[in-house]
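The other protein chains are all here in position, but one chain of the complex has been omitted.
This part shows chain A:
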């Protein structure tokens, strides 16, 4: 019996795939099982193939694998799309009475479970519940106590009335009973439950939650996949904490709204995806030159142009590191897990205010839209620390005034960080501009002042390099000659790949890099290693290029750019081959 269980529901967009998958994932999480979800979705609202996959185990799971044990197929295409992952003994649940599924052929060696989903749902109170019937059937196959499903159904439909909840529970039981009565097959699964309490959330939600935890009060954005969830999360929640969300007319407006709020002293953020970052780049330089603290979140999807909006890629790194005309300091953080999405968001706000710079926070699509279980302690709000940096008030402002009593928002300092006076602070009136300026914030073309201000701004990065911890996350065998480096969502797959490699007697040291700029100096790690492999989801190896530049050493590369995230077993194989090559 495999240690983990892989389940999916697939059909057409509009079939309720997402909510059904989520109910199942929640039922598992509430039963004290670890869950990792992934989605195959197309950029359309109705029609087109879409699937929601759930991997679950009693031990933590943090990636997807090439295997499906139970598949709920609402369309024949669902079976075709997943043929590679189905194996001997996989169970396919389908509604043989549905016209499109009448003649479907179950591949050799697999078990087709024909369940009249629609008919049973109608008996329970409405055809719309046919997916829930399927969930009940899946519970029976997986030997998973259906009470856990009840609890997820209550969470999902509770606000809409007890009748609806009861009908859904009834629908689930009809599915369960049907399988129990009509099939006397013994299935190999036994999804045990535990007493653990887990929370189940995705990266976008973790970013939104991190923002509120960090005291973010203002968010402006323009909808774009896969960043919209951040805005949707904040809407309706941030108000409870004294904040507000504005849906702007475009990304140019969004970042400027956020900039305005930040100038007014609010912790402020915007989130978008690559095409939106393109537009925001215009204002990015202004944010940096005016030394305004701002968190700009880029949830990467597959580019260029509109590319593949619903697919995975880590292709924006160069833009985040170098985008914009002229030279401006910035920080680029890239969380590597969903819980890190939370913590790095908190950190992003602190860095932004301590150093008065824009901070790019980048998650890739795989981190943003997949859900994972965590202990709630992973999000311990008592651990959140807020650092607002050098803010002056009515009493301390004098220290930063020139001999004429004028406040100097761009005062030259050793650490590169100038004082900040929120509007409303007495005697603090000052201007700032995207033009090069003097200490008062006024335009200048004086050659010496230009150099002073450029150096001052860049000095902030040097200060931050010294004062902050830019360490990578380390896994595997610290003494191994094989070094693997990656960023973003690849960490989960890589951590599981390490275990798989061990089984084949391949040891690796793995560094997962959460800070793209400033970066941890990898030179020493490279000196200790014989082979270095950089893993990333893009075609050209943008991070590998950067690392080669930093360390003056050639690296090997594992790149994936078909729009799908790395799977643990596949990645283990790729690493092995690359090391051997």
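Points to keep in mind about this one:
Definition applied: a residue touches a chain if its C-beta (ideal position, glycine included) is under 8 Å from a C-beta of that chain, and two chains touch if they have at least 3 such contacts; residues count from 1.
Rule of thumb we're sticking to: contacts and distances are computed from a predicted model.
Look at the chain that isn't drawn here: its UniProt entry, checked against "Branched-chain amino acid transport protein", "2-oxoacid:ferredoxin oxidoreductase subunit beta", "2-oxoglutarate synthase subunit KorA" or "Substrate-binding domain-containing protein", names it "2-oxoacid:ferredoxin oxidoreductase subunit beta".
Contact with the undisplayed chain is limited, among A:257, A:296 or A:558, to A:257. Per the touch definition above, the residue from A:116, A:215 or A:358 contacting the chain not shown is A:215. Of A:83, A:127, A:435 or A:451, it is A:435 that touches the chain left out of the display.
With the whole complex as reference, residues 29-30, 197-201, 205, 209, 212-215, 217-218, 220, 237, 239-244, 246, 248-250, 252-254, 256-268, 282-283, 286, 290, 376, 379, 381-382, 384-386, 388, 404, 422-435, 442-443 of chain A touch the missing chain.
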